[in-house]
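A single protein chain has been omitted from the complex, and every remaining protein chain is retained in its original position.
This part shows subunit A:
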């Protein structure tokens, strides 16, 4: 009955990710492998954090609301830390993989750069976390009802989809910044990623009490601002500059390729 809502939300949440996957990842087997491995690492981190939360929630008194709330907040923090820890582990793994790839390749040059890896790995993280936050919702969007009988916003499905979108993008940019930080041993970059991740998760879970629940305009706007900042930073870190952007826009307009600026 509400197929339009299902497809609308699915496109909003996963449209950009789908485009990125099809146009930039799908063509190269190595990238697909990195993407899937990234998704897997995110899943393992979620498994661990949910196990921890499960045990803690069971151990504590189920009727004690303050305690449960505290556990949930602790669970969010733990989950973020675990995700970032697994990002680091994944970085370490990829670092090792590069050595192997270089050894294998004929020209002694790695077939994929660390920045590319960062991007693909980030996309993998983002896709998996996006899938987790959206699937429940998408399933329910097929039913006849819409959110709101308890006074929630009508735009719940749409805002949730946009929130998922921003999470996917943020994971990509965090991946790039994080890997860059690790690569250049600028640990403050890594720290910045962890902190922004905490902030965004906090925004999401403060507006409601669950990880992947309801995100209204209040948390959407700061998240998008953060995403924009992260995008700029990631762009700069991966070799972008104002000049390049200018050239890019120019060549878009003229349709020809100007010589790379120097």
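We adopt the following convention: a residue touches a chain if its C-beta (ideal position, glycine included) is under 8 Å from a C-beta of that chain, and two chains touch if they have at least 3 such contacts; residues count from 1.
FYI, contacts and distances are computed from a predicted model.
Enquirer: What protein name does the UniProt record of the undisplayed chain give, "Nicastrin", "Glycine cleavage system H protein", "Eukaryotic translation initiation factor 3 subunit K" or "3-methyl-2-oxobutanoate dehydrogenase (2-methylpropanoyl-transferring)"?
Expert: "Nicastrin"
Enquirer: Any idea which of A:80, A:94 or A:127 touches the chain not displayed?
Expert: From the options A:80, A:94 or A:127, the contact with the absent chain belongs to A:127.
Enquirer: Tell me, which residues in subunit A touch the chain that this view leaves out?
Expert: Against the left-out chain, subunit A lists 1-2, 4-5, 7-12, 14-16, 18-24, 32, 36, 39-40, 43, 46-47, 50-51, 53-54, 57-58, 62, 68, 113, 115-116, 119, 127-128, 131-132, 135-140, 143-150, 152, 154, 156-158, 161, 165, 210, 213-214, 235, 238-241, 244-245, 247-248, 251-252, 257-258, 260-262.
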